[in-house]
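For reference, the structure I am asking about is given below.
Every protein chain but one is kept in place in this view of the complex.
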Amino acid sequence: MAGVIQRPEGEAARGIGRRVVAHENFAIGMALVGLVAALGGASRGATVTPSNIANVLLQSSVRGVVAVGQAFVILTGNIDLSVSGVGVMAMMMGGAMMTTQWQNILGYPASLALAIPVMLLVAACWGLLNGTLVSRFGIPSLIATFGVWQLGYGVAYYVTNGEALMELPESLAIPGSLPAAPIIFFSVAVAAYIVLNHTGVGRNVYAVGGNPVSAFLSGINVRRTSLYVFIISGLLAGLGGLLFLSRGMAASIEALRGLELDSIAACAIGGISLFGGRGNIVGVVLGAIIIGVLTNAISVMHMGHAARYIIKGAIIIGAVAIDIIRRERR
Amino acid sequence: MDEVALKMTNINKSFGGVQVLYDVNFDVRAGEVHALLGENGAGKSVLMKTLMGVHRPDSGDYLIAGKNVRFNNPTEAQRNRVSMVYQEFGLVKYLTVAENIFMGRLPSRRGMIRWGYTRKRASEVLGSLGSSVPPSAVVGDLKVADQQEVEIARALSYDPVVFIMDEPSAALSYDEIGHLYELVNTLREKGVAIVYITHKLNEVFDIADRCTVIRDGRIEGTYAISELDLSMLVEKMTGKKVSAEVVREDTYKKPKESIIELHGMNAKEKDKVLYTDVDMKVGKGEIVGIAGQIGAGKTELGKTIFGALPKTFTITGEMLFDGEPVNMKKLSPSVAKKMGIGFVTEDRQAEGIIAEQSVLFNLILPAFQRVTRGFVIIGGMARDLVRGIIKDVALRPPEPGRLVKFLSGGNQQKVVIGKWLAAESRLLILDEPTRGVDVGAREEIYEVVRQQVRENGLGVILLSSDLREIMIAADRILVMRLGRITHEVLPHETSERQLLHFVLGEEEEAEGKKSKK
Partner (left out) sequence: MTTESVERRDKAGARGVAGRVFRHENATLGIILAAVVAAMAIATGGKAVAVRNMKMVLVETATMGICAIGQAFVILTGGIDLSVAGIAFGTSALGSAMMTTQEFQQILGYAAPVWQGIPAMLALGAGLGAISGLVVSRIKVPGLIATLGVWQIAHGVGFFITGGFTITRMVTPLKFFGQGFIPEGGFPVAGIIFIVVAVVCYFIWHHTVYGQSVFAAGGSPGTAYLSGVKVKNMQFSVYVISGLLAGLGGMIRTARVMSVSYSSFDGLELQSIAAAVIGGMSLFGGKGTIVGVVLGALVIGVIRNGMAILGADPFLESTILGVIVILSVAIDTWRRRGR
């Protein structure tokens, strides 16, 4: 686990090869490579065609940005179950503003320049609501975000009357397609990496998750830090909703179901400790891509829903179990 | 030298209607070590935490270098060069030493943290302590003593004029305490005003210039060390007259039968040896005291007998309980309990009580077999049993329904001992049984145990680093050092002073530490 923590401290003398192997993300990186190779073999190359790889990256983008937000929250020792609710709500609100289907919000279809900022802002505000409930009122994050998750679906339903969203402006298709979506995903990941490893706020996130009492006694504003991570998670859930809507150019209220599970799974696979304070963004990105590769392979290879659920479930448990066993061996 | 660095006047503080500090006056001069001495719960830490802004005082004035101050949080205090090393380890174990030292104020340029500079500053601070801890090490990988150094380094990095240490020796071995003293002396020479919170009397004489005794939230008095002696200090601290040296008469009777015998016991995990070649016997109706420093292997030995040592340790050797060999591989707390072994842990809060439950719940927890028919607990049987136990251990208040969290430390400990009496233990292992227990309750606890020993032939293993306790309570004394039993003596043949030398290993070492002062 020394990696991210020690990397800023520099390790000039050691060879590059050994550094790569000793890196905490080495195992998961190898797992991804192995998985891609194995699936490529099993599908006789169908999963490793350029177009399919592009597809995987596209599909992983939504999950990836949301997982990055989730990672901030989990690093502080909390959890955000509301991401799908918040994402759907933002998506439906923004979509309803832009659609020509019904103009029940503004009376005219809004431009992207107006609707997208509104979507992200609304999502961030819902993150703020989560953060307030957790940091001000001391409600366990599991419960607070579970409640907000329900509220998110309620509002989304209210906005669209439960109808699917269609007839969106064509320019909306850009952010969710190639190459924009993966670029957005990786930009978000790089920005998150820099924030977490090279800014005071980011280090506060690790300190609060690692030992809140110590963080408080060191003058870190623990409440504000928890507030920030939920806002970030809400914002990125909104961005995830935007990318999803943009990719499909239509969405129903059920669209993002399961996103909270996928994002938590990406973090767990990526080595973010659920107890807080440990893990890094590179792992989360790899974790999100692993889930993407698997999901994609299951559909390309026509394995069906049953296999998808069972494999995903086994992987979540397996990833965390391996992490725990490995740590105990040390 | 005589300049007053910190002056606190008429500090009052209460928590939820319970007053814990009454008109406390306290001052400390630049370049002095001022010991703040008191029993657990006397209000020592709370007093200093009101200064730091961790707790808000109800009333009172704080003067630093003659200026009136009132800090709202620890950060404000630290910025004004008042810093404190807290008793609970306040480090983030996943982060590096350097980051822990500068947590919350990592040096940055244009929003980006300057890691190289942080590391450099950290090694400067550590260097000024004479510490060899590497700044880029991860704190969780360090020894406890090194972690404490990091914590001190963090507090010192604020360049304090007033420096508060809250029981800094609590988790350290005797050798490590020597190093701590050197550090305190260095700071004193630099003219820092040091508040040294402790409940250990010997530390006062080892390190302090002046000493203030606090009892039940009130100041008992402030004294120059030169005008004090040990017995005086004990009296001030406890409010009771006590003779300074324990003298025991020769009343030892060798017990006829032993309840437990250990032959050639060893325990280790990879290269880490917990204890080696332990041979010992405990007779029925005998209290065997095992004296030793923290880390000598006492707790581990006790947990081995109770089957509670983690399975990652390799245990070899033979254990006979009531003459029968015990299968060490299958031994677990539930098996040990059924055999008739009880274990009173040193960590009462986490391992001894269930604070949110009633006295009754806690007392019958290991004794279900006595109050059940089949798997069903019979309320009447439970109440009868518990009433008897409450009487035996003189629990106050004697209410079975009271939640344990509302009891004092001493009475909580009586519950822990009581539950093993309820389980009809025939061998009781007591690990630091009076830690955090006030002096009055201590004697009661010894008496409860003695009575069971006399009347029911209970065998007792008393593990303690408190040599006075060993002298008072044990029938026979074993000394454990670095995982080995080094001496066996009877209380009337020895003294606290001699035991101290045994425990430390050699006479020269003990003398050597004194001369460092």
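By letter and in written order, the chains are A and B; residue numbering begins at 1 in each of them.
Here is the rule we use: contacts are C-beta pairs under 8 Å (C-beta built on N, C-alpha and C of every residue); 3 or more make two chains touch, one makes a residue touch a chain.
Here the structure is a predicted model, which is why all the values come from computation and not from measurement.
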| item | value |
| --- | --- |
| Chains still shown that are in contact with the chain withheld from the display | A, B |
| Candidates B:Val273, B:Leu365, B:Ala394 or B:Leu500 - the one touching the absent chain | B:Leu365 |
| Chain not shown: contacting residue from A:Val148, A:Ala189, A:Leu242 or A:Ile290 | A:Val148 |
| Where the unshown chain meets chain A, residue by residue | 79, 133, 137-140, 142-144, 146-151, 153-158, 162, 253, 261, 264-265, 268, 274-275, 304-317, 320-321, 324-325 |
| Residue ranges of chain B at the interface with the undisplayed chain | 16, 306, 308, 333-334, 336-338, 343, 345, 347, 350-358, 360-361, 364-366, 368, 372, 375-377, 379, 382-383, 399-401, 403, 419, 423 |
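Just so we're on the same page, only the chains that are shown with their structure count from here on.
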| item | value |
| --- | --- |
| Gap in Å, rounded to a whole number, between the CA centres of chain B and chain A | 45 |
| Parts of chain A lying in touch with chain B, wherever the complex brings them together | 1-2, 5-6, 8-10, 198-200, 203-204, 206-207, 210-211, 213-220, 277-278 |
| Complex contacts: residues of chain B adjacent to chain A | 54, 73-75, 78, 86, 88, 90-96, 98-100, 103-106, 108, 111-113, 115-116, 119, 135-136, 138, 154 |
